[in-house]
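Down below is the structure, laid out as structure tokens.
Yeah, one chain of the complex is gone here, protein chain that is, but the others are all in their spots.
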Amino acid sequence: MHKLTENILDKLTIDYLRNQVLKNAYGNDDTVIAKLDPRVLLIWYLFFGLVPWFLNDVALLLGLFLFVVMTTRAARIAPLVLFLFCVGVFSQTGYLFIVALFFGGNAETIAPLLVMTLKVAVVSLASITVFSGLDPDRLANGMLWFGCPGQLSFSISFAYRILPVLMEEFQNILLSFRLRGNPPQKKTFIGKIRYLGYQIKMIIQSFYPLMLNTAKRSRTTVEALELRGYRYSLQNPEVKRMKLAMLRVTRQDMIFVVISIIWVAVCVAISAALQDML
Amino acid sequence: MNPDNKITQSQKMMVFVLSMSLYGLATLFTELIPSFQVGIVEFSVEYFLFIPLTLAMLFDPLSAAIGAAAGELVFSEIMLGQFGGLGELEKFITVTIGVYIAGRLVKDPRRRGVVAAASIIGVAVQQLMGCVVDILKVQFAVEDFEAVAGLPQSVFFTEGFACLNDILFSGILFCMLPTMYLVPKLYGKIEPLLGMKPRDEKTVFSGENSLSPKIIIMSIIGFAAAIVAELLASGGYELIDWEAAWAGSTTNIIIAIIIAAVVALVAIGVIRNRAAQAER
Partner (left out) sequence: MSTIEIRGLTFTYPGAREATLRNVNVTFGEGDFIALVGNNGCGKSTLCKTLNGLIPHFIVGDMSGQVLVDGRDTKELEIGTLAAKVGYVYQDFENQIVCPTVREDASYACLNYAMKDYQEKGRKALTVCGLSSKISDYVWQLSGGQKHLLALAGMAALSPDILILDEPIAQLDPAHADGIYEVLKKLNEKYNKTIIVIEHHTEYIARYCRNVVLLKNGTVKWKLPAEEAMRRVDELQESNIFPPQVTIAANRMVKEGILPEETVLPVSIQEGKEIFGPWIKEKDQKRRNSEVKKKDEVMASFQNITVRYRSVKGEAPKILDDFSLDIRKGEKIALIGSNGAGKSTMLKLLMGLVHPESGTVKVKGKPVRNMSKEELGHTMSLVYQNPEEMFIKDSIRKDIEYAMKVRKIENYQERTEELLAMFRLSDLADRDGRLLSGGQMRRASLAIGIALNPEMLLLDEPTANLDIATRREIMRTLQMLKGITDTVIIATHDMQLVCDWAERIIVLSAGYVIADGPREQVFSDMYVRGQVGIRPPQIYDMGRGLGIVDSCFTIDDFMDHFRDRNREENREKDRGEKYA
């Protein structure tokens, strides 16, 4: 575990992380998924995010799993996010499995846990498809249509705007620490622990300058928002109607929905056939 | 002039934006770096909670708390697609309550003792609520929870231990100490940048108690909502499934799916209706 951690930490430079996040956030706005109507996708998500929770049939779950794997591929999600997804899903249930064994569980314990893993996987991939695959403004508008408060859709859109700026600033501040600092040697085991501690301390300390610099920024931002009528837009239902007017269900959306339905139907049929055979 | 030092709407907005961007950024990184363990200490998202805690102690606690929760939701959940649906509401509410309470407790940010106590209370509140929800969640999500050998004990043990460990060890190391370091350092420096006066006994909570019954009741209601949301999200529907003793037959699965779809559509319809009414 420690070895792995070390390995990951060495590879994951801030620069790499930044690139992956930007790729994930902005690099896939020309995919099939990104062009779909956000409302259709959100409803689609509602289905794939809820239904697996009360299915217990492994074959059917596998079918759904395959389908969301394909949609995730179509949405061109950054590799790092997918890697995280895998680590996340399998550590969640795998961890529980080991502890359950320790407390006197047996191989039978694995069956419900496997089903649960599949459930989690389907739901997570569906969410990755929808939330990472959609354009920020389309996603924000989609959420708005479902009655989410205007503040949330502002937050989404603003987050996508400010993220690259913040990351660059964070990177530069960390760099100041690295260029001027003097980290402990990491040759020995104790040294490695001390090095890790040093890194963590550095990250925490870097929030002091970051907070002050961001405070300076946010003042301008909020003043500009006031000038540009942000608060008006929250109070005026007309604005919301105008924003939503650009959402349109197209033929592509219909094709996507039809494919989804057929796929699910086929999966159900196969699972039924399998059950009959048994 | 502004004699009573009331916080204006736009200042609240500034605190919200500040808290959202900073905590959002931090959670984005922790989401990207898988949580790992050194000995019994686990490093994960919660430990950047010192950011909103610090802001809540210096500025308007509610804006900072909601900002932090929104930041986590938007930056790490939505942007990276790690969105857990309704279940995210639980995290949203517990973070908000924890940070808000901690922020309310501090009247004079220069007193390190108070800052330290408040931050650890904030973390404890947040962690305990999270722990309770987690246990309930597994109980509902795994079919025949009681029947699986060793599972209940293991869940209680791991969750309970993790919670205690989080509060005592990580909470002190990564929440209390950084907050103690940052709050007095930032005090008097960061406020003028947002065009505000530093917090003192007169400014922020005019006349109110720091923890009035109203706040506690609101917190409890919020927590209840969090539990309901989480259970609805992960296990709630299973109840129907279970009681009807349907599982097994294909026809029933199809019916279940159709019902689920209908429920989903009805839910959408209701939400739409509400939204439309709110507009009028």
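Chains here go by letter, A and B, matching the order in which they are written, and residues are numbered from 1 within each.
As a convention for this text, contacts are C-beta pairs under 8 Å (C-beta built on N, C-alpha and C of every residue); 3 or more make two chains touch, one makes a residue touch a chain.
Remember, predicted model here, so these are calculated numbers, not experimental data.
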Hidden partner chain, touching residue among A:Phe65, A:Phe131, A:Tyr208 or A:Phe256: A:Tyr208
Residue of A:Ile77, A:Leu113, A:Leu225 or A:Ala272 touching the missing chain in the full complex: A:Leu225
Hidden partner interface residues of chain A, rising order: 15, 19, 22-23, 26-27, 136-137, 157-158, 160-161, 164-165, 169, 172-173, 175-183, 205-206, 208-209, 212-213, 216-218, 220-221, 223-230, 232-233, 236, 238-239, 242-243
Contact footprint on chain B, counting only the chain that is left out: 1-2, 8, 10, 185, 189, 192, 195, 197
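In this text, only the chains that are shown with their structure count from here on.
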Distance from chain B to chain A - Cα centre to Cα centre, in angstrom: 18
Residues of chain A that touch chain B when the two form their complex: 1-2, 4-5, 8-9, 12, 17, 20-21, 24-25, 43, 45-47, 49-51, 53-57, 60, 77, 80-81, 84-85, 87-88, 91, 95-96, 99-106, 108-109, 112-113, 115-116, 123-124, 127-133, 139, 145-147, 151-152, 155-156, 158-160, 162-163, 166-167, 170, 193, 196, 200, 204-205, 207-208, 210-212, 214-216, 218-219, 221-223, 225-226, 231, 237, 240, 264, 268, 271-272, 275
Chain A partner contacts - residues on chain B that touch it in the complex: 9-10, 13-14, 17-18, 20-22, 24-26, 28-29, 31-34, 36-38, 43, 50-51, 54-55, 70-71, 73-75, 77-85, 138, 141-144, 148-151, 153-155, 157-158, 174, 178, 181-182, 185-186, 189-190, 193-195, 234-235, 237-238, 240-241, 247, 249-250, 253-254, 256-257, 260-261, 264-265, 267-268, 271-272, 274-275, 278-280
